[in-house]
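The complex is shown incomplete by one protein chain, all other protein chains being positioned as in the whole.
This part shows chain A:
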Amino acid sequence: MSGHSTFEPKHPALKWFESRLPLVGLIHSSFVAYPTPRNLNYWWTFGGILSLMLVCQIVSGVVLVMHYTPHITLAFDSVEHIMRDVSYGWLIRYIHSNGASMFFIAVYIHMFRGLYYGSYKAPREVLWILGCIIYLLMMATAFMGYVLPWGQMSFWGATVITNLFSAFPVVGPTIVEWLWGGFSVDNATLNRFFSLHYLLPFMIAGVVVLHVWALHVVGQNNPTGVEPKSPKDTVPFTPYATIKDGFGMVCFLIFFAWFLFYIPNYLGHADNYIPANPLVTPAHIVPEWYYLPFYAMLRAVPDKLGGVLTMFGAIIVLFFVPWLDTSKVRSGVYRPLFKQFFWIWVAVCIGLGWLGAKPAEGGYVIAGRILTIYYFAHFLIILPLLGLFEKPKAVPASITEAVLGKNRGAAPASAGVSAPQTKG
């Protein structure tokens, strides 16, 4: 999409097809000849890993639907039926439930990477916002998927999360009734969540296409934050990025397989193996781990509407990061102060996650309040001010200079690095 395709079909049949629909040329220019910065590190493999996880979730999900029944009297039993009766049903269900967690681990690393290296800055604002939209869709999808097994946590998670909307004045209670399709979480709720849980992943796939399109228009960021200036600064996507991404995926899948085969229920809750009971709430109710930081923020605010707004605000603020960060320097590598504040903020996010799993009482609430304030201060105060007061380190003139050093940067690169170079 950036630059011209260097694909020239040789076979007459392929020539005939290519002149009518240049599909192979598009794939070639996007995933073979596409120039990638030569200095990408392993944090850049998580985009590919996320695509893999989306495919993994869609494939395993489509198969689960073949055996699942979305009805309050049958849903719980049909999940147990998948676990006990269906051939390899246990494996496919554990792939799907652990896959959701792996998807979020990958997306959080991907987001931290983007925030550290300034991947949201001009001209990548739209790319960043599309990513935020994907993240929101992922959260909605995961939430509705967790309701489907119709265990105690499914039911009460659905009740609590939908009740968030009741905080809005005037329209709140009506919105909640319409979400439920009744006066409580019931069969109508389960059916519509099932329908939407099947729909949303395909919407995610659609936005992923836009995300990749936007990426290929503006080009990838890289650890230096310096745009590629000459063909020497880039290498072709294949074989360099494909092999590196492939290796990253394999390592990630080993990590995934460890959860899948050794501790498949570690990230879940035992209470969800109790069938949903609308008359009794479990004593200790917490959301899935990937929502915990936001759950901590919700509980930190002693006001219903305020808590809900704080929670949603924590995500909305991400959309504005491209304009909140005022620094001219893109990569955190050359920003000594930003670097420190970034890691403090990461620690705050993890701290909020830890607090989200603790009971809402005493010191936990106070700590939650402090960390919530810091979370917002990072975006609304620290990022804008850092750009004004921070003295960044010298940024290299080019990617090649950063990789090979100042003296060798101008010299012809060694044969091994530049041999398969093609114009992007």
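In this section, a contact is a pair of C-beta atoms (placed from the backbone, for glycine too) under 8 Å apart; a residue touches a chain by one contact, two chains touch by 3 or more; residues count from 1.
FYI, contacts and distances are computed from a predicted model.
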Protein name, per the UniProt record, of whichever chain is missing from view ("1,2-phenylacetyl-CoA epoxidase subunit B", "Phenylacetate-CoA oxygenase subunit PaaB", "Branched-chain amino acid ABC transporter permease" or "Ubiquinol-cytochrome c reductase iron-sulfur subunit"): "Ubiquinol-cytochrome c reductase iron-sulfur subunit"
Candidate in contact with the missing chain, chosen from A:32, A:49, A:63 or A:371: A:63
Given A:92, A:161, A:176 or A:333, the one touching the chain that is not displayed: A:92
Absent-chain interface as seen on chain A, which is shown: 59, 63, 66-67, 81, 84-89, 91-92
